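Here's the structure, in structure tokens; my notes come after.
Shown here: the complex without one of its protein chains, the others still in place.
Here is chain A:
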Amino acid sequence: MDAGSRYNTSSRRPFSDHKLQRISSRENLDRFIPNRSAMDFDFAQYMLMGGKVEKENQAPCSPSREAYRKQLAEIFNMNRTRILAFKNKPPPSVHTTCQNSLSPLHQSKPNNKRRRYIPQSSERTLDAPDLQDDFYLNLLDWGSNNIFAIALGNSVYLWDYTNSSTSEIVATDDDNGPVTSIKWAPDGRHLAIGLNNSHVQMWDSSANRKLRTLKDVHGSRVGSLDWNSQILTTGGMDSMIINNDVRIRSHVVGSYRGHSGEVCGLKWSASGQQLASGGNDNLLHIWDSSRASTNSATEWLHRLVDHTAAVKALSWCPFQCNVLASGGGAGDRCIKFWNTVTGACLNSVNTGSQVCCLLWNRHERELLSSHGFDHNQLTLWKYPSMVKITELVGHTSRVLFMAQSPDGCTVASAAADETLRLWNVFGTPELAKTAPKTKTEPFVNFARIR
């Protein structure tokens, strides 16, 4: 069962399915075949001839003829009802339009969506010794190259999902402390590694070579990282958020000040316009990318104070570009949804357990959350109803980190029980054949229409 090759074959599907579609629906043929029973020939005849007949027969019009004509008019015209419809048609279901973009597949397997089977046990379980049991770190990421990186102690390990090969990048030693955050660049080749000693390292994963070290960015450990194309945004324990352009020598190009505690969650929106940051000060900030500057950067777009514990779990909705999901820590236990344009809280759900991580399903309107005490489960929610679809248990300690495969189907979760589990929770790769490999939004068209 090689997921990578399966993914490749399914992306070739459109050619084979094109034929299938033509055979199955004959109505699609482009020849116009008039449908007689749906036409009203008598009425059409009357409407065509009516006026002419009237004029010709004006002189010798007998009363009986007149009566007949009247009756005819009554039957065909006066008695006819008016058929009205709204000018504005009801909006087509967004769901079905998504289906439509996958249409060749869905016409052959129409019911697959409803009956998606979610395996209750993990597909694989891997050991993750020395994984830091620290809620405020970000130690797992899955790159667009289908390799996921996990930081175990002072090292970063790479695990290739396509062929299960592993490699190790020795990042640091005990003096510089353990790795506190990792993040793949969008190109899937470069890996950013944040360290306990406030340094940030850039690695080339294909050459297994360190490219540069960004020093003097933060005053203490770097617990969160995210990329916005060439910009690496780092969040530190010193409550600072810094934008680094990794291509230039003086790499600090902007900063955001507003937190008063460790920044533990950082996520750029898919458009790269907005940055969400969560901190140990229970604050959630939304920043505008254009407003970052080295001089005055205390100006946030929104300062959201509704969470009552540290905000680490952040995830931008892939199908509604202005919706952000955020989860609070042990004292809060809520998942909240935000409209990041207005700053309005759209929904809040108490999950009953600390929310360590959130991931959206890119193929369905679903959200996956990972939790701590007391079930250490992953919960799959339907959005926006927030009905629990399923709970995946297996971890024996809090599930600190999650990452999603590039095809959006498989989720890796790492927990304080020092295991890494792979779950097939978001569907099978065959179904999700249009999953984009790059970071582009899959539903970007719809977002624009709205």
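Note that contacts are C-beta pairs under 8 Å (C-beta built on N, C-alpha and C of every residue); 3 or more make two chains touch, one makes a residue touch a chain; residues count from 1.
Following the convention adopted for this analysis, contacts and distances are computed from a predicted model.
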item	value
The complex's invisible chain, by UniProt name, from "Bromodomain associated domain-containing protein", "Mitotic spindle checkpoint protein MAD2", "Large ribosomal subunit protein bL21m" or "DNA 5'-3' helicase"	"Mitotic spindle checkpoint protein MAD2"
On chain A, residues whose C-beta touches the chain left out of the figure	25, 27-28, 35, 37-38, 78, 80-93, 95-97, 99-100, 103, 107, 110-111, 114, 365, 382-385, 387
